[in-house]
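Left out: one protein chain. Kept in place: all the others.
Chain nomenclature is as follows: A, B and C, assigned in order of appearance, with residue numbering initiated at 1 for each chain independently.
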Amino acid sequence: MSKRRPYVRPMDGWWLKNPYYVRYMSREATSLFVGVYALILLAGMVSLACGETAYNNWLMAMTNPVSIGFHLAALAAAIYHTITWFAVAPKVMPALFLAGKRVPDIAITTTQYAIAVVLYLGLFCMVWRV
Amino acid sequence: METIKVDIAIVGGGGAGLRAAIAAAEADASQTIALISKVYPMRSHTVAAEGGSAAVTQAHDNLDHHFHDTVAGGDWLCEQDVVEYFVAHAREEMVQLEHWGCPWSRKDNGHVNVRAFGGMKIERTWFAADKTGFHILHTLFQTSMKYPSIRRFDEHFCCDLIVENGRCHGAVVIEVATGKFTFIQARAVIIATGGAGRVFRENTNGGIVTGDGMALAYRHGVPLRDMEFVQYHPTCMPGTGLLFTEACRGEGGFLLNRDGYRYLQDYGLGPPDPSPRNKAMELGPRDRLSQAFWHEKQKGKTIDGPHGQVVHLDLRHLGEKKLHERLPQICELAEEFLGVDPAHAPIPVCPAVHYTMGGIMANGETASPLAGLYSAGECSSVGLHGANRLGSNSLAELCVFGKVAGSEASKFARSVTSHHSGTLEKQAEDVKQQALGIITRSGGTERMAILRTEMAQSMEDGCGIYRTGTAMQATCDKIDELRERYRNLNIDDRSSTWNTEWLLAIELGYQLDVAQSMVYSAINRKESRGSHQRLDGYEQRDDVNYLRHTLAHYNGDAAPRIDYMGVRITKSRPGIRAYGAAGEKAEQERKNREAASD
Amino acid sequence: MTDIEKTIEIEVMRYHPEQDASPVFKTYRIPYASDQSVLQGLQYIKDYIDGTLSFRWSCRMAICGSCGVMINNQPKLSCKTFLRDYYPGKIRVEALQHLPIERDLVIDATDFINKLESIKPYIVPREARSLEQGEYLQTPEQLARYEQFSSCINCMLCYAACPQYGLKPEFTGPGVLALLHRYNADSRDGARADRMQIVNAEEGVWGCTLVGYCSEVCPKQVDPAAAVNRNKVNSTLDYFLRFLMPGGGESG
Partner (left out) sequence: MMKRSNEPVFWSLFGAGGVVAAFLLPMLIFITGIALPLGILPPEALAYDRIHSFASGWPGKLFLLAVISLPLWQSAHRIFLSLHDLGIHRGREFCRWLCYGTALLGTLIPLILLIRI
């Protein structure tokens, strides 16, 4: 009779057991902020469709300190999302080859940051240009 | 005990065992094949081979060149018909590996690239960066999964062969995870268990390279041939013995002594050209390079290191880019284990035991004198390497003779009937009881690690790069003593699941037998040839008395019985073995002679 | 103080199926030297303190893939992790995470091997070629497209790193998917369509949530996370293209 008795360790609480996992779970948690923010935008959209008063109420609500607090947190979360997203993008994109050589991950990540900065500034200027 | 009946049992899942299994499966898909390995096959030590595998490839090369390099490299102790067969089939095997997916390094035009190697006249070493063995092994392992007739017994330890009426009938194996014994009854058995470098102290070998198969065949009366020829590789890591491949030198690396001087020019290997020149300087054969190290050390020209004397392997001039492309693993090893970046500092190196030229006596068809028993790979002495192996001939050997072993065993298995199991099973039961005895008996006092260390140290002292009768005699005595003490071994672990201490104890028994065959073979060879160099009045090669293979026969508790057999010579009469400029001159003279006699 | 007098503590997971209900830790004090690996530390324990400690090892040079363990909670090859990186602190060695423990530091690797066998890890030639015709031509760029993934040493550190594998052992997992990709990306191979069936499954690439730790711990820079996640793109193309293409989709 075999005395073999493989021991399987439990998984509970795994995400706290390694800093890497904590960072992963934080990354996933950014989606809560992203989701809520998208719902806030959706509310704005609905109010826009309902007419000027509704829309202005929505704008008004945005000045509530709770709202500002939330948006500060959401901004932090969105930036964290962005950083992690750019970091893993080279692992998802098909491998790029230039002149027979693999384009290194770091080049891809840097390019994304450059594009993002352009988009951020463009967006801000568009809104600013009253 | 369970008995499993198969047509062919292969003990060993390294390069040779896997190649044999595939060859057997292709020879006859209806035969069942058991592939037994004490570790998962891809962990076998073939995985560690770095530099490459030889096969005539370039237009200006030919089979004769490869033949002469090998035979002269082996100091004329090679079976020349075997060498001829080998050089003629090496390329087809390398192409076969390519078809199976081996990621050989390529030239820009898509053809496979070759590199220079020690003792080879023309670049003919196929390589996959500096992980050639790794890629060959994984290619073979993964390809073997294609064949349903190959049944693997992974992590099964072979503890004996079953022999009756002069024929080998299979093997008894222990499942490492459970300690369960199984008798694998086979019509033909191939041993492919690799080398025995671990009987020495500093060596390039993995922990599993303990000469198991050699000892098993030996104990059943098959002679071990040419066991005194043990190769020291000149460029290894001090302390651990880890290897810096010969490809470092093939790519153009220098060996420097404490004065930064390329000392090999003082040992008949010059002239010291700045770029690699085949069969000269750093591209001389391994025995010569290791011997040169020894002399430098005697002269006080080597460098003090924390683990003894070293010289420098200088790769700096190759440049970072080439180093990372051609020798990535070397860079990794040097950086991680020594904290040395080869692009900016020389690597400290010294010789360490690397390869066992000798092994289970086999003919050109890999058959041993025992019917039904075949052997291939480093454990086998098919007669290819003579007194010194050329780098990159071994990986090619695994494939060429692994294939031969597979098809020969398949043929043999077809030609014989299976033996009635009853008597064999009784034998298998005895084997089991004996193996269990190690963990069931009590009162032992000897600690295994101590015995192992003493053996390894003594082998290094007696069977080093240079040897003397006195030192060898001391080693003979020591090994005899250790075999005696081995019976009084104490084992802490008495369980049956994953009891590695038990298996290590069985391995130590194998090692002591193999070590004994080595040192007794060595002390009886009263000449210097290839890797067997003596300092006590036998400094010259003696073709009159010793152009012969040594055969060591197992003799129970007593010392092995040593006798000799002739060497088969087909087209190369023993000549002067010279390298560098002297070698070129000698070769010219040989050609002139041959032309004159035609 | 010279190295010779220094010592270091190693805490080792012990589990003996014939005696223990679950793993326990045992502490050993061993001599310290800056160039000693954790593997050498374990060997010291086995040789001189306690012969019953079981662990796998062979090559000592980070190529055979036997010696993976958790060292201070990170999956590592014990032969290329050095005592100096922890000294004078304590070292804690455990069996690889997420894998069933057979005994002490030895894990059960059968799941990995079975998965490896399932992906057809061999070339199914795209075009037949005889040995006399010589090698297939493959440019350095074509080689570079798969070479990285072919350097997997099957050490399973990535399985110990991947929580998705821990949560759901049916997941094919990073290492095997990297090898699958290795063959799909090889210009000589023609069995991509077959292997895509594994890629496309829940247990295939879709078991991965891009934790990414697998690539972080891989000792051979295989980047299994890239192999897995690039195949999410392939699988997605395959999913949608089959509606467009008669006879089912095989993406390019």
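FYI, a contact is a pair of C-beta atoms (placed from the backbone, for glycine too) under 8 Å apart; a residue touches a chain by one contact, two chains touch by 3 or more.
As the structure is a computational prediction, the values presented were derived from the model and not from experiment.
When the full complex is examined, the chain removed from view is found to touch A, C. From the set A:V8, A:V22 or A:V46, the residue in touch with the chain omitted from the display is A:V46, counting the whole complex. Where chain C meets the chain that is not shown, the touching residues are 163, 167, 197-198, 200-204, 206, 209, 232, 235-236, 238-240. Residues of chain A in contact with the chain left out of this view: 11-12, 15, 25, 28-29, 31-32, 34-35, 37-42, 44-46, 48-49, 52, 55-56, 59, 62-63, 67-68, 70-72, 74-75, 78-79, 81-82, 85-86, 92, 112, 115-116, 119-120, 123-124, 127-128, 130.
What we mean here is this: only the chains that are shown with their structure count from here on.
Averaging C-alpha coordinates per chain places the centre of chain B 28 Å away from that of chain C. Per-chain CA centroids place chain A at a distance of 56 Å from chain B. Residue positions 3-4 of chain A are each in touch with at least two other chains.
Within chain B, residues 177, 495-497 each touch two or more of the remaining chains.
Residues 3-9, 11, 14-15, 17-18, 20-21, 24, 28, 88, 90-95, 97, 100-102 of chain A are the ones that touch chain C when the two sit in their complex. Interface residues of chain B facing chain C in the complex, by the touch rule stated above, are 39-40, 42-45, 47-48, 92, 95-96, 98-101, 103-112, 131, 134-135, 138, 142-143, 145-146, 154, 177, 206-208, 239-240, 242-243, 306, 329, 332-333, 336-338, 447-449, 491-493, 495-501. Within the complex formed with chain A, the chain B residues making contact are 177-180, 495-497.
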